[in-house]
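All protein chains but one are shown in place.
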Amino acid sequence: MKLGMIGLGRMGANMAQRLMKGGHQIVGFDPQAAARKDLEGKGAQTADSLTALVAALPSPRTLWLMVPAGEATDANLDALLPLLAAGDTIIDGGNSFYKDSMRRAKRFAERDIAYVDCGTSGGIWGLDEGYSLMIGGDEAAVERMRPIFESLAPAKDRGWARVGPAGAGHFAKMVHNGIEYGMMQAYAEGFSILRHKAEFDMDLQQVAEIWRYGSVVRSWLLDLTADALKKNPDMSGIAPYVADSGEGRWTVDEAIELNVPAPIITQSLIERLRSRDKDSFTDKLLSAMRNEFGGHPIKKA
Amino acid sequence: MKLGMIGLGRMGANMAQRLMKGGHQIVGFDPQAAARKDLEGKGAQTADSLTALVAALPSPRTLWLMVPAGEATDANLDALLPLLAAGDTIIDGGNSFYKDSMRRAKRFAERDIAYVDCGTSGGIWGLDEGYSLMIGGDEAAVERMRPIFESLAPAKDRGWARVGPAGAGHFAKMVHNGIEYGMMQAYAEGFSILRHKAEFDMDLQQVAEIWRYGSVVRSWLLDLTADALKKNPDMSGIAPYVADSGEGRWTVDEAIELNVPAPIITQSLIERLRSRDKDSFTDKLLSAMRNEFGGHPIKKA
Amino acid sequence: MKLGMIGLGRMGANMAQRLMKGGHQIVGFDPQAAARKDLEGKGAQTADSLTALVAALPSPRTLWLMVPAGEATDANLDALLPLLAAGDTIIDGGNSFYKDSMRRAKRFAERDIAYVDCGTSGGIWGLDEGYSLMIGGDEAAVERMRPIFESLAPAKDRGWARVGPAGAGHFAKMVHNGIEYGMMQAYAEGFSILRHKAEFDMDLQQVAEIWRYGSVVRSWLLDLTADALKKNPDMSGIAPYVADSGEGRWTVDEAIELNVPAPIITQSLIERLRSRDKDSFTDKLLSAMRNEFGGHPIKKA
Partner (left out) sequence: MKLGMIGLGRMGANMAQRLMKGGHQIVGFDPQAAARKDLEGKGAQTADSLTALVAALPSPRTLWLMVPAGEATDANLDALLPLLAAGDTIIDGGNSFYKDSMRRAKRFAERDIAYVDCGTSGGIWGLDEGYSLMIGGDEAAVERMRPIFESLAPAKDRGWARVGPAGAGHFAKMVHNGIEYGMMQAYAEGFSILRHKAEFDMDLQQVAEIWRYGSVVRSWLLDLTADALKKNPDMSGIAPYVADSGEGRWTVDEAIELNVPAPIITQSLIERLRSRDKDSFTDKLLSAMRNEFGGHPIKKA
């Protein structure tokens, strides 16, 4: 197929390349000229505006949106709406909030434009290994896009599927990321316990290697953790500071809204907030309270 | 009654004074001469050795032990054992682990010496307001000590009771401290949320004052928190570092051993550990993992 | 002052009575005739419609809204808007979400009607003991309402204050409830640990009584817990099912939005969800997973 790729950052550029390897033709757009030039160097056609992009695509058009969730996505969609026609298809492959995707799908459906939400997992490895794709939206539209999904996924019949109506794809991806938070935190705590058992002076990378083969905790995340430990066994030069990119928060909110207890996913998010709260008012007040009732000494800042 | 007070630190000295106010005669012992001298200035007799202390007491003797839990307590008990006689009574008013108290009670019972474990709450306020006393041990022994408990408690018939056999007193105190951890953490988190809502620019001390009257969260800890916030609204000069003195850990271990889910008490302890883990290996590894799979930037140390 | 009380449920009726005791005149409205009749029996005037209520009040009018948060509040406000005039004042004493209160204050300000949000704590005890009132809104409007707040609070100068602009009162109340969740859970876990220590066979009510005097964990919630344990030491006939009324959820959402780690408040909410999730899919799946990898037996439903 010939399709437009909007957003040529790390993810979008990689996906464009994987699609080209799969035999598709790509017209790429990104406001950054350098990003466009990079992709041209890899064999893609590019366009320097959304208008030019849309003009470069055969009708009915297919557009893959790979831009940051939220305002950037809405801005692109606002700009696209008047440029597109009935029968066209937009796929949002970014990390959008599923309720936004539901709203957007409805808005485009009014113009007979299909809007497909595709949760995409795979990170920087997807280019070579393929992406895991959780897809929401109209069944016929998803079926029309089959060749794209088959190329992006690790295999034609693996690692992708339509999981439900509009929003369902991004909902599944949101939960996926919540699980990821929990798994990461479980590994990190475990390695931290091993490291603090000074009397055993363990080689964490060696332990990770053992676990990679035959153990119940083997996983791709463990493979990557083993790599990270190999490169930097003491994590030196790395600040104890963990960012989060939104999906964890949504998962927590959603779990509460659905009355589903999700203590591990929730606490994993809180741990990330905690890693960034170096000057915790909570802890200072606790220290002051201990002093008030028990005369316990306060550690000075 | 005339009784010996072993350990004239903050807690022991205060309790000796409250007992004297209650009409009891105190013979105090502490290895620190300054501590003995202080108490003499408040009207107590003192002894400069355990032998001298025991010699200064009428038979059957009553000894109140107010020293740090663990080794210090065992060292004192080892030294006392050969000095005491059948019919004497030891009360451990410190924060001993209840299983230690059970073991000790058994050891002294073999010599017909009563061993009473008394969990003591009240902090630096107990001198004026009285102590809350949770008492374990032989019923007759506890009854013999009634005049002491009546004087230490906030009122003759309030704030003290025998709660069970040997160990039960310290068990109740251990759980008390677990609850205390949870309550403190709940308040501290709440005030932290208020403080971080910058747009409302709230006066935390004012909010604490409102809550002190009529609200569901009014408590003595809140009174103290209001004081702390009044003295130092921004907690300036205080490190976000919260010590723990053992009972919280025991409560967590015990809850698990009893198969009782105690998530809040447990997490409150973990938060204290976290406050002291400034260079968290867990967080560094999480940051490295995010970089491995998603290419997310690592914050430099 | 003469004021209208809208909503004569448990809270509204009690507050009306306390205001009358304070010398104020009340015109009460509730769609339930029985509720109106009850209040009439206590000396209040009532009205059988909002129109009649507004007509019965002198200008500028003062209306206290005490209805369930959310739709019921909006429905009343929609109905009131055309009935009121510039200079009138509405006080929302219910548990509204603070962002709703900000929105409503803005809407009424456009008509020069003051809208005050008042977080109210005190439960069924407020009638006799007074309410703790956290107030948000325009300073002048709050000052005009001073006589009302002075009567509702435990004392003229205690337990009430303006804590900030529109929304700040309900924000403070929301956080208050979050703290309450944490405190309750801490106590409940502690008593549960005591109860499960079968060898000590403790009298929980007795322990609660001891703690009420002199201990660090003394509080009003503990007083109430002691009462509950006295009435029903084994909690017999009570389902292990804990409702929640919304403020806890908002506190959790808000903490995350503000990047404030609030693990205890959050987990306390999750425990309530858990108490209602008797047929946990999570637990079933865990059991199935254990069977898959380890051949561990599954307990049959």
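A, B and C are the chain letters, set down in written order, and residue numbers restart from 1 in every chain.
Operating definition for what follows: a contact is a pair of C-beta atoms (placed from the backbone, for glycine too) under 8 Å apart; a residue touches a chain by one contact, two chains touch by 3 or more.
Note that the structure is predicted; figures quoted are calculated from it, not measured.
Chemist: Just name the one of A:1, A:20, A:83 or A:161 that touches the chain not displayed here.
Modeler: Among A:1, A:20, A:83 or A:161, only A:161 touches the chain that is not shown.
Chemist: Using the touch definition up top, pick the residue from A:145, A:242 or A:255 that touches the left-out chain.
Modeler: Touches the omitted chain: A:255.
Chemist: Could you tell which one of C:128, C:143, C:201 or C:227 touches the chain left off the display?
Modeler: C:227
Chemist: Quick one: which of B:46, B:76, B:267 or B:291 touches the chain that's been left out?
Modeler: B:267
Chemist: Contact with the hidden chain only, please: which subunit C residues?
Modeler: Subunit C touches the chain not shown through residues 10, 123-125, 184-185, 187-189, 191-192, 195-196, 220-221, 224-225, 227-229, 232, 235-243, 245, 263, 267, 271-272, 274-275, 278-296, 298-301.
Chemist: If you put the missing chain back, which residues of subunit B would it touch?
Modeler: Within subunit B, the residues that touch the unshown chain are 216, 249, 252-253, 256-257, 259-263, 266-267, 269-271, 273-274, 276-277, 280, 282, 293-294.
Chemist: Hey, which subunit A residues sit against the chain that's not shown?
Modeler: 121-123, 126, 129-134, 136, 153-155, 158-161, 163-165, 167-168, 171-172, 175-176, 178-183, 185-187, 189-190, 192-194, 196-197, 200-203, 206-207, 209-222, 251, 254-255, 258-265, 267-268, 271
Going forward, only the chains that are shown with their structure count from here on.
Chemist: Given that subunit A is a copy of subunit B, what angle of rotation, in degrees and a multiple of 5, matches their CA positions?
Modeler: 180
Chemist: Taking each chain's centre as the mean position of its Cα atoms, how many Å separate subunit B from subunit C?
Modeler: One centre to the other, that is 33 Å.
Chemist: Taking the mean of the CA coordinates per chain, how far is subunit A from subunit B in Å?
Modeler: Roughly 48 Å, centre to centre.
Chemist: What whole-Å value do you get for the distance between subunit A and subunit C if each is reduced to the mean of its CA atoms?
Modeler: Centre separation, subunit A to subunit C: 39 Å.
Chemist: Do you know which subunit B residues sit against two or more other chains?
Modeler: Those would be 123, 185, 187, 189, 192, 196, 220-221, 263, 267, 271.
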